[in-house]
Structures are given as C-alpha cells and as structure tokens.
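Removed: one protein chain of the complex. Kept in place: all other protein chains.
Lettered A and B in written order, each chain numbered from 1.
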C-alpha cells in the first residue's frame, strides 16, 4: 500500500480487516513502532472525530503529530498546474506537498467537496496533487468524493456486531437542512461491495450515486421495503449527484424512526456522525440499545491506526 | 473525585492542597503516571494560560494532549435535549461527549458565560451535559460561572506566601471596559470560604455576587475600609449579577493603586490575568515586589497537574 486514498489501494480487504481487529483488541501492541516518526494532519475543513482519532492512533503507535489548518494556520494553496500565481493563492500544492514531505513521515489530508462543479470535485485535485508530489504516503481523511477511513471503521463495526455470516446492510438516505457531499455514501458502497454483506441502497428519486459506485448494487426507492429484514441500517444524507450539490428533498418521512426500525430484523443502527438528531434519526433510535454510533466512532482510531501501521511497517 | 467542576467535587480541601504543594515541589515526580493516556482540551473560547499550563501539566505526567477549538477546528454543538436539529448546530453535545470519551482519558472544557441569560448561564448546560454524557472525567477549564483551576492555583499561591496562619484576603472589584463573567470571583469566594483565611469582598453597589457564593461572607462597599489590614489583595472585574451582564460602573477610583496598597498590611497583590494595566491595577502595583501575579499564573500548572494526578491514580 503506497497511499490510502480509496479501496483501490487495498490489495487484500480480508487481511486488512484481520489486522484492524488485532489493533482493536490490543491498541498498544505496537506502541514503539512509530518512534521518531511524525504524522502530519492537514485540514482544509473542520473535523472532530478525524482530528482526535487520528492523533490518538498516532500516539498509540508512539508517533509524534503535527496538525495544520490550511487557510488559517497556513496559506491558501493553488492546485492547478502552470498557473501564473498572481491572485489569491500563495503557494502551489506541489511545493507544499514536497516541503511537508521533508518534515513528516505520513501525511493525512481532509478536503471536502465544493459541491459547485461536479467534474472538478470528482477529479479530486487536492488529494491527487498531494499523492503526485509528496514523497511520503498520503492518507485520505475525507476528500471530495471518498471517506475510506470511515468505511474501514464501518466494516470493523459490522464485523464485530453481525449475527450471521452475510448480514443485510441497508444504506438509507435521510434528510438534512444543508447540502452535503456524497463522500461517505460513495465510500461505504465501495467498501461494502467488497465485503461479505448483502447491500441495498435506498433513497428518493434524484439521489442516485454515481454509477461508478452504485453499479451492481440493489437500489430500492421504497424505504420501508428496503428496511425489511435488514440487519444493519446505515443512515446518511447526501446531496444530489445528478443535479449536482442540490437539495431535492427535505422529506421528513425519510427520517429513521422507531416504526421503521420495527420493519427490520432487529437491525443495528449506524451513522458516521456528526448527526442531526430528529432530522436524520430520532432520539429514540439513536439512543436505543441497537445504536452502534459511539462504538462506530471509536473504531475510527482502529481504522487509521491500522493504515498507519501498514506504512510504518514498510 | 469523579469530575472537577466545582469545589463540591473536592472531598478534603486540605489533602488536595498538600498534594498540590508536592506537585509544586517536584513536578516530574510522576512523569510516567500518564503514559499512553491522553488529555483532550476543548475550547469554546480563547485561552493563553489555561491552554499552555494544561498541556505543560499533562507533559509533566507523561500524557499526550489533543486540543480542539469548537466552532473553528470542529462543529457547533447543540446542548438542548429533544431538539429537531435543523438549524445551526451540527452535532449534539451528548454525542460529542460520548465520542470524545472513546478517544481520550480525561476531558478539559472551557466555555464562557454568554452574559445574556442569567438562568441559562447558571444552569451550566455545556459542562453539565459533558459531565452527564462523557464516560471519562471532566475538568472545568472555566465555565459560565466557575473557574476552579484558578481558585486552586490561588489557594496554593496564598498558602506559599502567607505570613500568618489566617491571613486577611480581600477580593476587590475593579473597573474594566468590557462586560466580564462572574466565574473567577464566584469560584475564588467558594474556595476561600473553605480555606483558612479571613475573607472580605469589596465592590460598588449593584455588583453583589449570587448569594449562593456570597452568603456568610463580609461585603464592604467602602474599598478603602476593606483594604485596611489586608494581607492579600485579589483584584478582578466582573459584570453585575443582579442587572445581569451589565456594566454599572467604570469608576476609575476603584483601580488598585499604590495609595490604596498603603492601607494594607503590606499586602501581596494577586490577579488571575490577563489584566488591563492602569485600568484594573496601576503599573506601580503590579510591577512591585509585592505582586504575585506571575507566580500565581505559574501555579496554574500545579493546579491542573494535581487534578490530573487524581484521575490518573484511580
């Protein structure tokens, strides 16, 4: 594994999952592996779970950590090649990536979608430029279109909570007052397709994910029907991919509530957090015994620690 | 001690003070106690002393530290229960508290008073919600109404500088251009009432603290009279509690100057800092040999390190 940008960087998912389960069982087993090695964390956007869990994972491995908020701590970065930089950006990503590589051993980057220009977002300019110009491994801390550390944490959560070999996992769209990226949904689908689960996606019409991700997956526009027999309900809002970045529905009927959970096979409830309570999901569901959201968030330490170990062990 | 929110969390003040004096005498005596343990520091508001002294104390104990600025690094948090979260807040405190508890071993939180709604401020929603929903100890880094780490540092400062068993300690209001919380004053009174001192509060009319704190304490509206025979002068501004958050006086006559210090028993001068020079206190007084403000600030490492040790030793 040279970088951790998407599932394409994972050569053997089952092997990675087994390593993650070992990390979960004994987080301090490799507490000297990262001695005198530094993790650099670069944030274009806000973060709570990612920021804290990444640092915790690094500390578990004995690494040092340096965080940088681009645009407040640091400079605005240019990502287009060949530009005459006489406008707002003070430094080119290619220089920043090469320079930061001089100082740290692994770089994690968060950079959300702009949700204005689909083509630009799906080209993943920032992450791809860092991958191209950095000389150390790059970890995706949520990019325009993907959030693979979340997906690996989700996989660990499902693996350690499933009651049958091949559980039914339903990814359900839910309403949200703001326009959100497709990254968590795209990534979850990409990972679940490779995992030992029966995956169903449910959302209102107009919310189809890019076919690159949804190809080969059952899409069911009737949420109630989708929930039938489900072992895991994974709720998440995303804005439209086809009418890019738009909010086509705020239909509160899509909120995951107790009556809908009754349709399932006593399903566990999952969400990546932060979650809008009583918009995405009712208090009753998220505070129930079947809710895995806190354990799922806890597994964010497991997922990045597993990835860091891969890079440190090379 | 399960949390450190107020003096009510302290079962034996004398014992805690003795432990603090040991920390002051030998800060590195327990430098491995916090190995592989992490302190999370959450700031809703600016901080200099608290931010730096908390990290230093954690390092003295061998802990790792993660800091988070809510609202810039992270998300705006909802603190009301049962709310339909379709407005400005992205995450509920109950989820944030539970999640952060997955990552760190002790959480420190700073959240100042809004000074708009007295009842809301004195309910201490943010801190109390963290205490309720976190699964690790919570340390108050200054809340709406209390600043107990400052008070413990103040107690250590008085203990190590007093010339008699029961010194006279005067808390004096002083003017300030902005509306400030009552937290430092409330907390100082709460702690001094339990300590071996003779406490007098002096302030202009209209600046009485909540009776919850001032009950049983001598209040003297004549500042000169209050200063007579004082061994310690503790200056601090606060806005009105009765006319909540209002500035009722900017009377420069309340500034602590050399002539007023002449009325005392060669008193030591204290202030929690940051201080408005020549508004709260003259350069002459704060720069005099009797000024303890820098040592007092230094004791902020001692106070939080003492509290951290309590939690780590359990």
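The rule is short, and it goes like this: a residue touches a chain if its C-beta (ideal position, glycine included) is under 8 Å from a C-beta of that chain, and two chains touch if they have at least 3 such contacts.
Bear in mind the structure is a predicted one, so any value in this text is a computation, not a measurement.
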item: Identified contact with the non-displayed chain, of A:1, A:28, A:85 or A:253; value: A:85
item: Residue touching the undisplayed chain, where the options are A:98, A:123 or A:248; value: A:98
item: Where the unshown chain meets chain A, residue by residue; value: 36, 38, 40, 64, 66, 68, 72-75, 78, 81-87, 90-92, 95-96, 98-100, 102-104
item: Where the missing chain touches chain B, by residue; value: 28, 31, 43, 46-49, 51-53, 55-56, 59-60, 69, 72, 177, 273-279, 283, 286, 293-295, 297-298, 301
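Note that in this section only the chains that are shown with their structure count from here on.
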item: Chain A and chain B: spacing of chain centres that average the CA atoms, whole Å; value: 39
